[in-house]
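Now for chain A:
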Amino acid sequence: MTIVNVLLGVGVAFFGFVLQTSIAGINRKVIARLQKRQGPRWYQEFLDIFKLLSKRSVSHGWIFDFGVIMALGGIIATAMFMPLTSTFSPFGASDNFFIFVYLLAVGMLGMAMSASGSGNPWASIGVMRALTTMLAYEVPFLVVVLTIIKLTGSSSLSAIQLFQQTSGNNWFIIALPIGGIVGFLALMGMLGKKPFETYIAPGEIASGPMVEYGGKQLGMLFIMHEITVFIEVSLFVHLFLGGAHNILEFLLKYFVVYTFANLISNVNGRFKIDQVVKFYYKWPLIMAVFQAVIAIYFGWVI
Partner candidate 1 sequence: MTNSMSNVEFVKALIIQHVRPHVIDIIDQHQIGFEVDQNEIHLLLLALKNAGWIQMSYLSAIDWPGENKFEVVYVLFNWDKPVYVQLRTKIDRTNPVIDSIIQIYPGAKYYERECHEFFGIAFPGNPDHHKQLILEQWDDIPPLRKDFDPKAYSDRKFPQRTYTEDYSLSNSESTKVEKRKLRKQRAESLKGGKKQ
Partner candidate 2 sequence: MKSTKFSLATKLSKAEVDRKWWEIGDFFRRNSLWMLMYCTGCCAIELPPAMTSAYDMERLGMGPMATPRQADILLVSGYLSLKTLRRLIYTYEQMSEPRYVVALGSCPINGGIYHDSHAVINQLDQYIPVDVYVAGCMPNTESVMNGFVDLMGQIKNKQANGWKKYHENFDWYKANQITSLGEVDVHDEFHE
């Protein structure tokens, strides 16, 4: 681990932020067309974030401020490990899947801590819901990913990508179709897309954890959110869509996955929190276990 690795990692995090923010902006335009309107400029998300950073902010005690920094730092640290293609990875072979799972939680917990520190009851409800949703989608997702790790024999993302790119092997979304569906459902939950967007829910709990944030803290949370989305979508691309040979392929896959999730999100309402948990523990979990059984014990892999 040299200074070059660290610099590369920071570069990846920055690249992820720019990429995701642009794609989110383009997606806002796509969604606007779905809703019969013109939509904002494609760089609107950048303007929003920089505007928030330019505002004065109110503090609610040091936990509130520190939690935001912890969240942002945790997420940047996670993004630093993210490989972009099968050959480019900032920290070489340390791009283990479990690093992402654990480091993502640091960011989430930082946000939870900070939101609870604000003392607003809506924020506590939002945090409670966010953590409950996390528990719900992680279980089926981990079962599917463990199946993939068992099949590949490695938990490194680069290795998983290379395995899929080797001739004779399919992408895992084709090889494990049921698992692919479960993975995508879990991705929707991770991204906070609509049927599972219980913890932001402006119409119910007034944007949940974000209720007390304004100005710079909200700006940092937005940056954190963009990088989180980058990590999650990249994980899906690498795990299920065969990764990428070069950066263009990565961009294309990334855009397709994110836009598809967004389109589904915008023709759906949102569930209640108990429905989300019941949903994930019912069909996706059964499907994931079923997929694991037939893939590992019977070896039925397409």
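By our rule, a contact is a pair of C-beta atoms (placed from the backbone, for glycine too) under 8 Å apart; a residue touches a chain by one contact, two chains touch by 3 or more; residues count from 1.
As a selection rule, all candidates are chains of the complex that A comes from, given by their letters.
Keep in mind the model is a prediction, meaning the values are calculated, not measured.
Can you tell which one of 1 or 2 makes contact with chain A in this complex?
Of the listed options 1 or 2, chain A touches just 2.
Where on chain A is candidate 2 touching in the complex?
28, 32, 35-41, 44, 47-48, 50-51, 54-58, 202, 206-207, 210-215, 218
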